[in-house]
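Note that this complex is displayed minus one protein chain, with the remaining chains in position.
Residue numbering begins at 1 within each chain, and the chains themselves are lettered A and B in the order written.
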Amino acid sequence: MNMENEQVKSPNLRAHHDYRRKKSAKEMQFQVITFALMIFLTIVSFIAVGSGDLSVKFIIPFILLLAVIQVGFQLYYFMHASQKGHELPMLFMYFAMIIAFVTILAFATIIWW
Amino acid sequence: MSSVAAKKGLGASILEYLTTVDHKKIAHLYLGTGGFFFLLGGIEALFIRIQLMKPNNNFVSEQLFNEIMTMHGTTMIFLAAMPILFAFMNAVVPLQIGARDVAFPFLNALGFWLFFFGGLFLNLSWFLGGAPDAGWTSYASLSLRSEGHGIDFYTLGLQISGFGTLISGINFLATIINMRAPGMSFMRMPLFTWTTFVASALILLAFPPLTIGIFLLMFDRLFSSNFFDVTMGGNTIIWEHFFWIFGHPEVYILVLPAFGIFSEIIPTFSRKRLFGYSSMVFATVLIGFLGFMVWAHHMFTTGLGNVANAIFAIATMAIAVPTGIKIFNWLLTMWGGSIKITVPMLYSLGFIPSFVIGGVTGVMQAVAPLDYQLHDTYFIVAHFHYVIIGGVVFAILAATHFYWPKIFGTKLSEKLGYVTFTLFFIGFHCTFFVQHFLGLMGMPRRVATYLPGQGLELGNLISSIGALLMAVAVITLLINIIMTSIRNKKVGADPWEDGRTMEWAIASPPPYYNFKQTPLVRGLDTWWIEKMEGKKELTPAEPLGNIHMPNNSILPLFIAFGLFVAAFGAMYNPLNSVGDGKSWGVPLLIIGLAITFGSMLIRSLRDDFGYHIHKEDLLEDDKGGKVG
Partner (left out) sequence: MNTEERFTLLNWPDHPETQTLEGKNKFLGFWLFLAGETVLFASLFATYLALKDSVPDSTHPLAKDLFNLPLVFVMTMLLLTSSLTSVYAIYHMRNYQFKKLQAWFVITVLLGVGFLSLEIYEFTHYVHEYHFTFGSSAFSSAYYTLVGTHGAHVTFGLCWIIALLVRNAKRGLNLYNAPKYYVASLYWHFIDVVWVFIFTVVYLIGKVG
């Protein structure tokens, strides 16, 4: 088991460090915006249900959609799935989601039919 | 640890095996334990066939027959076939990709010990009130009412073993993705590695539903929940869905590595590369994916309705297509090759027609209306034994001969191997071919006996004689193993002389660090390429340097042992449905969990950086020093 320490060989470590610091600060801003959006989506779902005004046929697909969007934010931003090196992990996650979907579909239909 | 072998006493050897994290030694453990359970499952099969040899037999009582029949299936699938396949994956896959070990050696050991204690727990049922008796499928309606603790042994034992399998699945996936030698792209991996990869992905995704299903059954029996209790709002078909959402991918977990083994053996002894490599890879992945979409073909008669039945019927028939691609590729590999009929090749030749017979009866059963006639008859029993024995067991026997030199450094007798094959092949077809007709004549499965005068006597008698032949065959294999071990004649790196992949380029058995220098992979069938250019060794990808190795550890054993103890506590807790709860139940459960989590904590808190083998010691090995 050999280890590669891929240190930056740039002669100007300080320049790279500054660049990296700015980049990650920007990314952090992105994360906070994502967080705010997630809070917003949560509040919208709670209001949709709590208000009692809307029809059930609309609410259920609507809040499920909001949940999926929120989970997308978690995965792609908080969990860095949008960054390089995540191709295979995401491939496995998508296969898992397909099987998850098929299982839930089966249980929601051919259990009580 | 120096590379000079020390003369090891028995105690030191045992301690080495209890604490090893070396994939090669773990392979020995899986092979030995799995082999033991294979014999146990075989004896259970013999008892079944003796009981059914004649009508109205009373060799065993009906209750005992149910237990034997349940344990035969459960043991063969979970405690024999899967562990033995894991043995070969452990022994071979890291070598095939040019790695020094798997991604998580500690977890590799943990996976074995979880299997060991799970299997031990399950089999203790024989001595503690009776084995599970609701079939290996343990349908909830029957298993909830089973008296005694047999089913609890089933749920708790399989849960523990199942964790081990899941961990090992993740391990092989990470190993194959991250630790291939330079130059080995995915499309240059040997087929056994590919099938291990896809089977491990199936394990990762199929075992969680089983985990949940077993938890639900466990909770209903041990903690008064109501998942399957119709009077409290439950639904028993939930169990069937979970079991088969797991159960169908499970059979592909069994058969894909078997296919992988044949994909190694057939090119080797045809002296010709595998025909249609890309399509073999594609077929493997497709089989893996489709395997998740067909589970309800085990439930055609439960009243799912015509639409559901039709969907699953068609999906099931679709799987025959990639499987057929594989069969044709194997045949075309042999076509025009220079065939050498060694024992492994003999099993491969026997596999092709046997597995195809099993496959076509499977397509018959996929026709839902016909399945109403065939379901729960001996036709089904015949089908799955044809694919499992014709596919998986033949592969295991073939791999035992093929990889024995690489694992143990000696070579099993070819002559005795021919005898084993012949007896086993004849016995297998005797036992199971006739069962197709027994099923068509209406003999139900899982029956402890049958009445005379229905035309079932002759078929059952022939079937039982076949079982005896198979038993004799296994005995000849055991004799072969014992004689080879006594003779202890060492062989070289490439004892079959036609090895194509990298495991045949290093010593038999390999040194504990596998490769002195990580090899450079220049194409598919890497070792063959080097041999054809006259090289005596693989091309190295790095200069000689220090090698980092992991340390041994006793903690995996303790983590598994803790769960074993906790299982007893759970089983005898005061809330259980059998009604014999003891006051020490919950404390024992807590103690067991404390052992497990405590060991995990110790592992996390104590840093373990492994150790290094120094360059100088490696050079000494070159000069003929022994490697340990």
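Rule of thumb we're sticking to: contacts are C-beta pairs under 8 Å (C-beta built on N, C-alpha and C of every residue); 3 or more make two chains touch, one makes a residue touch a chain.
In this text the structure is predicted, and so the values were computed from the model without any measurement.
For the options B:229, B:457, B:498 or B:620, the residue in contact with the chain missing from this view is B:229. Looking at chain B, the residues touching the absent chain are 103-104, 166, 170-171, 173-174, 177-179, 204-205, 207-209, 211-213, 215-216, 219-220, 223-227, 229, 231-235, 238, 242, 245, 601, 604-605, 607, 609.
Mapped onto chain A, the interface with the missing chain covers residues 1-8, 13-14, 16-17, 20-21, 24, 27-28, 31-32, 35, 38-39, 42, 45-46, 48-50, 56, 59-60, 63-64, 66-67, 70-71, 74-75, 78-79, 85-86, 88-89, 92-93, 95-97, 99-101, 103-104, 106-108, 111-112.
Everything that follows uses one rule, which is that only the chains that are shown with their structure count from here on.
Work out the mean CA point of chain A and of chain B, and you get 36 Å between them.
Those residues of chain B that touch chain A in the complex are listed here as 100-101, 173, 177, 201, 204-205, 209, 235, 237-238, 241, 245, 289, 292-293, 296, 304-305, 308, 518, 542, 545, 547-550, 610.
Only residues 1-3, 88, 92, 95-96, 99, 102-103, 106-107, 109-113 of chain A touch chain B when the two sit together in their complex.
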